[in-house]
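One structure is given here, and the rest of the page talks about it.
Of the protein chains in this complex, one is absent; all others appear in place.
What follows is subunit A.
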Amino acid sequence: MEFAELIKTPRVDNVVLHRPFYPAVEGTLCLTGHHLILSSRQDNTEELWLLHSNIDAIDKRFVGSLGTIIIKCKDFRIIQLDIPGMEECLNIASSIEALSTLDSITLMYPFFYRPMFEVIEDGWHSFLPEQEFELYSSATSEWRLSYVNKEFAVCPSYPPIVIVPKSIDDEALRKVATFRHGGRFPVLSYYYKKNGMVIMRSGQPLTGTNGRRCKEDEKLINATLRAGKRGYIIDTRSLNVAQQARARGGGFEQEAHYPQWRRIHKSIERYHVLQESLIKLVEACNDQTHNMDRWLSKLEASNWLTHIKEILTTACLAAQCIDREGASILIHGTEGTDSTLQVTSLAQIILDPRSRTIRGFEALVEREWLQAGHPFQQRCAQSAYCSSKQKWEAPVFLLFLDCVWQILRQFPCSFEFNEHFLVMLFEHAYASQFGTFLGNNESERCKLKLQQKTMSLWSWVNRPSKLCQFTNPLFEANNLVIWPSVAPQSLQLWEGIFLRWNRSSKYQDEAYEEVVNIIEYNKELQAKVNILRRQLAELETEDSCGRPSEHP
């Protein structure tokens, strides 16, 4: 095995494991290529089975010959291993460090993982763009599938198939791509059947300082408007930032050149600002020594909830343009791979009941995040504990999930999935046995042959035994647009993520169980009553007709 050289000490006895909510346990520590395993010797069961890729940072310290390794995970958990023997401890630490920061993606666990479950449906084929497009094609003929990016030549971060206005040919798309950051020409993100309005997304236009134009770009964008209609361009950067981008060749749509469009600037933070925010928040949550004032002040200083509010507000604005103003929108920031996707996907959560179902949400993640080229590999490389900060690391996807949780909290009966589902997606985005979140875009995934070599997360999730864990017992289909409140009073810290390892969830879990029981019992009764009614009806028709009913 190619990891053998990294594992200096594969096994240490008498290691003591400390973790939140469990008593300390002594056992044997084993290192494999992808896992850190601790099993207590008594009954030979594993106490801990941790993916190396879930390890964000480690600290080590020594008291005499007793070494202690503190492992900080990407899911924010902190565990401690007491290892007798300095050499063993150092070996283990350096092995973990090496194994948790493998350079090559193909060495990652998903390439080695062999599923122990029966695949009912291959998740790699669950959400094909053609199928998604079919959902629209019954409602509109103004759009078409384009294969212009088949070889990823036009836009490396786009999928091979995109939806574009029918009236725009592939040649024009190629031209537009050269005018948009990263070749990300405007594509359809969402078609709102209720009034035919659309959400488009793209990269920023490369206007530069001298105000370059692109006829095809203008034509494309206008082609999405219906006669006499206006649209909004939502730039997720503040005007200032957008103006500064011109100096680096970027820019924004000048309204003189897009007269039917009105531009709105919102300010959603990116990159290190978000990463800093996450680091501060997790630090505040982990610090149990401070008093109430310090806690609130640190919570405030982290700015996490400010980002949540900003993103949600922009998404509400987008949804409002569509539903209330009856206007189409184009959304972009700089690259169009981060804040843009937060907004387009959240707007769909607000507008579209389908995206509030499990299947629909998976499709949304697939469409608006994975295929849309959110660079998961880069963004989720490290989490809140890592000291070597890279500028491309940012909890963009986690912020999105948090926003969804905020809406879920405000509309607890309108989502088919529960909080566990969101937590699960967070975990798998950062460390997983599945290939779904590997790579930065479809092009990279294609080259890695993920479909052939790894298992899709959706294959694992979309099995009845798993789905029932993620199903919200309170769900009642709600076909309405759901408008969340973005007032500070309405937004809360997502305890299920950030306090998960700092407080016991026992009582909340019990409450959840109670909810399930109440609803299950009701369903049971319902079923029983229906059976009896049917029986009774049969008997009574027998009675009245004098012969057995033909249609039981």
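Annotations
In the analysis below, a contact is a pair of C-beta atoms (placed from the backbone, for glycine too) under 8 Å apart; a residue touches a chain by one contact, two chains touch by 3 or more; residues count from 1.
Simple rule for what comes next: contacts and distances are computed from a predicted model.
Among the names given as "Phenylalanyl-tRNA synthetase domain-containing protein", "Polyglutamylase complex subunit TTLL1", "NADH dehydrogenase [ubiquinone] 1 beta subcomplex subunit 4" or "Myotubularin-related protein 7", UniProt records the absent chain under the name "Myotubularin-related protein 7".
Considering the whole complex, the residue from A:148, A:268 or A:285 that touches the absent chain is A:285. The chain omitted from view is touched by exactly one of A:144, A:193 or A:230, namely A:230. From the set A:25, A:145 or A:515, the residue in touch with the chain omitted from the display is A:515, counting the whole complex. Remark: the omitted chain is touched by one listed residue; of A:8, A:262, A:280 or A:354 this is A:262. Among A:73, A:148 or A:317, only A:317 touches the chain that is left out of the view. For subunit A, the residues touching the chain absent from view are 167, 174-175, 178-179, 210-219, 221-230, 232, 235, 239, 243, 254-257, 259-260, 262-266, 285, 288-297, 299-300, 303, 305-306, 308-309, 313, 316-317, 320-321, 323-325, 409-414, 474, 476, 478, 480-493, 495, 499, 502-504, 507-508, 510-511, 514-515, 518-519, 521-522, 525-526, 528-529, 532-533, 535-537, 539-540, 542-544, 546.
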